[in-house]
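Removed: one protein chain of the complex. Kept in place: all other protein chains.
Let's turn to subunit A:
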Amino acid sequence: MSLTVNLLLNGVALGMLIFLIAVGLTLIFGLMGVLNFAHGAIFAWGAYVGWAVYGATGSFILAILAGTATGFVLGFVMERFFIRPFYGNHVAQILLTLGLMIVLTEGIKIFFGPNILGFDKPELLQGVVTILQDPFPVYRIFTIGVGALVLIGVHYLLSRTKYGIIIRAGVQDPEMVQALGIDVRKVFALVFAFGAGLASFGAVIAGPSFGSLHPEIGMQNQLAAFIVIVIGGIGNFVGAAIGAVLVGITQTLMAYYLPEAALAVNVALMALVLILKPEGLFGLRR
């Protein structure tokens, strides 16, 4: 396998990890309009709980379930007791969710300690496969597959199910949805929890790929998630996926050819997209 193909594949795998974080944020920020800066902290909690359950039981499937449930519950509680009075109030949302982020991150330090923890890949997904005569890690293929499945699943949910219709309608005119006999607050709470659950699900998948966890792991990934959402077009899932893959590939290429610029390149890419197409690659003009 040529170097270029290898770098591209790695870029796609990284992009899919970013997408797994971004997909929940697309629901919460892109559709519901909540600027949730605690999304990364929920991601981190998912990763840590997943790590703990994996360590205790040895079952990666249980780890995924427990991690996902953690995010779902955190999201539900957060919406119910903190976010609900502040729909439509972005300044309050920023202050509130930044505060929650700090509390949740410090909570990780209390429960799991501030040190870096190793997160091993499950045995079944260790090792490499041969692609075009070159080795490629199985786990990265797994990541790409999971990302693709989540994309298809969420797309199906939103476009084909009654829940999806309620979500899309509720975002546009919550009052009318209520007048049609639907408890829109309950739906919003569930969507928020679902988005948070997706973040923590992605976190358990991402953990072994990163190889280690630290309490601030959510912060850096959250930044990437916001960037890909803006690049893809706010509220557009396919756009977020493509944006994530773009960011993943650019970052991988940069890390190889020009490591000093690897961190700046995401923001530069976002700036470029915003200059050329302010609504994002696949966003609707508002």
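Throughout what follows, contacts are C-beta pairs under 8 Å (C-beta built on N, C-alpha and C of every residue); 3 or more make two chains touch, one makes a residue touch a chain; residues count from 1.
The definition used in the following text is that contacts and distances are computed from a predicted model.
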| item | value |
| --- | --- |
| From "NADH-quinone oxidoreductase subunit NuoE", "TlpA family protein disulfide reductase", "ABC transporter ATP-binding protein" or "Thiosulfate oxidation carrier protein SoxY", the hidden chain's UniProt protein name | "ABC transporter ATP-binding protein" |
| Option from A:A38, A:V154 or A:V177 whose C-beta touches the chain left out | A:V177 |
| Touch with the omitted chain, as defined above, among A:R80, A:H155 or A:R168 | A:R168 |
| Contacts of subunit A with the absent chain, listed as residue ranges | 162, 165-166, 168-169, 172-173, 175-184 |
